[in-house]
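Below is one structure. I have some questions about it.
Of the protein chains in this complex, one is absent; all others appear in place.
Presenting subunit A:
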Amino acid sequence: MTKQRLVIIGNGMAPGRMLEHLFETSTDYDVTIFNAEPRVNYDRIMLSPVLSGEKTYEDIIIHGDAWYEDHGITLHRGEKVTHIDREAKTVTSEGGITAPYDKLVIATGSNPFIIPCPGHDLPGVLAYRDLNDVDGMLAAAEKGGRAVVIGGGLLGLEAAAGLKMRGMDVTVLHLMPTLMERQLDPAAGYLLQKELEARGIDIRCGANTKAIHGKDAVEAIELDDGTMIDATLVVMAVGIRPNVAVAQEAGLTVNRGIVADASLRTSDPDIFTVGECAEVDGRVYGLVAPLYQMARVAASHLCGTCDKEFMHSETPTKLKVTGVNLYSVGEFGDGPGMEDVVLRDAAKGTYRRVILRDNKVIGAVLYGDTADGAWYNEMLKSGQDVSEMRETLIFGQNYQGGGAVNPLAAVANLADDAEICGCNGICKGDIVNAITAKGLTSLGDVRAHTKASASCGTCTGLVENLMALTLGDAMSKAPEGMCGCTTLGHGDVRRLIKAKGLKSIPAIMQELEWTTAEGCAKCRPALNYYLVADWPGEYKDDQQSRFINERVHANIQKDGTYSVVPRMFGGMTTPDELRAIADVADKYDIPSVKVTGGQRIDLLGVKKEDLIPVWADLNKAGMISGAAYSKGLRTVKTCVGTDWCRFGTQDSTGLGIKLEKYLWGSWAPAKLKLAVTGCPRNCAEATCKDIGVICVDSGYEIVYGGAAGLHIQGTTMLGKVATEEEVIETIGALTQYYRETGFYLERIYKWADRIGYDHIRDVIFDDLDARKAFADRFAYSQTFAQIDPWAERVAGAESHEFKPMAVLDAALEAAE
């Protein structure tokens, strides 16, 4: 028997989900999809995290190319269907592709509503619907300036927060008096506005756009009251309209959306519709949960089981702006017979309101702490009488029955049919069954098998609690936090510093919800480094978050004295420098003088009070700090190369000096030691350094990732270049990549193991543009870093570090 032909117009989340359900039960169809966008199916509700930089496009793909291949689906990308011939049962695209169908599904989604004010068609006016819009916004954000977002609803605010995180100035214009008035009452709208304003977003409610001005592109926006606001980008997020054009043209019954019955059949029995374009029982939908329900229903009718019907239900709203927690469901207006229970905590900025009618929950608005949202929603759905718990209802589930407050108790008390994941309609029972039946132990597994928390992710905490409850100790632990002050690992912290534009240690601790007031000796130096590396010229180094060695620019020894190592570029020195070092050792009674492994001289046992005069003398002789104490560039070791050596192939000493002059002063995740050796005999031991250069007749081999400490390993080849200039650029780029992505205290070999040697080569060796961009960023950062810390302190900086505040004994005072 030949298969039936199923044609789908549209490749969004609803038809994607419908096909998944269909393939679970039936293989009777040959599927052809026409997609007006040139892409595979991706998670549209995750566009906001892509905009803000918290996720990438790859992260939000639902069905990759392989999925279409595996299921034998023909996908026409970038082909918009313009005509349906219901007589001949064919569809035809703009590009002239015609496909016959036995069953057709229209899933054309919706179009953003564009306010038809003057100037709405200027370049720089965007909607917020798909990845093209996000790309447009990101391009605008690169250039900076002010973005004006029209619309203070869910999408508009997510766009505003994302653009702010991308570094733009942002103004939100909202027609109504409070934000998100369809989902939030004025009190919660106020808290939300306050939170967003605190992030620097300018919010103007009651603002009506009159015109957009600009010559060749957007320049300003004019309000009804004559106010002009400069703008380089305008984002319209004022609502959506079901996209019904092709259905209308085909003569199907169309109202606001394409009219369908409870089985999602249109007025033509062979044509179904799902998604935002569909209208069932007079309602159209824009949130994902009902759209996924449509997908399930349509699939059941396509495969012939016909056991499902679409039913309207209230869908909770959540805002996907990191750090803003709000939840609303059901009704919240004032109406006859409606009673409110309200709980506020001004200090914490939380607000909670439950709306009752006839002793039943009919709505809830939560701001700040939303953990009980699912519980209220469950009561709303079940219509249970709450008069028994009326007194304690507002405190949430943990306070019912006087039980101990325990996060697991909340999920333990939920009924099996309580919905955990609103996006995907997954109940507690589904998740528990999947965990026990399939032996799932990680969140990733649970997501893969049940889809719970795999869409917007706001129910992740609930799912994790459910896993903990079901599995006990067998649950795979999430990666540990960088210290006891946070559950976030170094990678998350680094990513969020950039994504959220966090530029101070207190900002990081607040926004990333540190559990301690001011961090600890483990996280503060790490955060300080990340800020130094990520915001050169903007961030002011926090001395109190530096380990003592980096604060006083010398190495503390076991007796509390210090060691001092002046820099000797490329390991070269002069009789004058040596004399100055000898004089300093004599003058300040320095007990030990030692030659280091990095080809320089260490003065050990210097008293803290003597550091400044010692440095002053060394500075006078032309020497600067060797940074022998730093998580940063230490030394560039060299051999004598062509200057003296019979075997030398290149000027290794000269190149080492150039490299050290280029790199000195830079901070890095951990110490960075280099060597340049003049021939493969490797006298400078370049093949066990963090970064090494091996000179050969035809050029320079750059190697890296060596270690000769607790762990011993040889370097790995990065690549070979022909000139000294290329060596310097490549090493600058490699250093910068390590600086930008390394974890604090992670040596370069561990970093390379973690992110991959092949990947590093792709990024900074094979891609010449990227190499240059990294090297340029390094050079820019160096303009702030190459200041000799010794000279600064000799001139008076941080003087409190070096002398006592008071000397109480008279005799002692005289001696000092």
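Heads up, the rule we're going with is that a residue touches a chain if its C-beta (ideal position, glycine included) is under 8 Å from a C-beta of that chain, and two chains touch if they have at least 3 such contacts; residues count from 1.
Criterion: contacts and distances are computed from a predicted model.
Only one of "Sulfur carrier protein", "Succinyl-CoA:(R)-benzylsuccinate CoA-transferase subunit BbsE", "Assimilatory nitrite reductase [NAD(P)H] small subunit" or "Cytochrome c4" fits the UniProt record of the hidden chain, and that name is "Assimilatory nitrite reductase [NAD(P)H] small subunit".
Within the whole complex, the absent chain has one touching residue among A:A198, A:A517 or A:V595, and that is A:A517. Along subunit A, the points of touch with the absent chain fall at residues 516-521, 524-525, 543-549, 551-552, 556, 558, 560, 800, 804-809, 811-812, 816.
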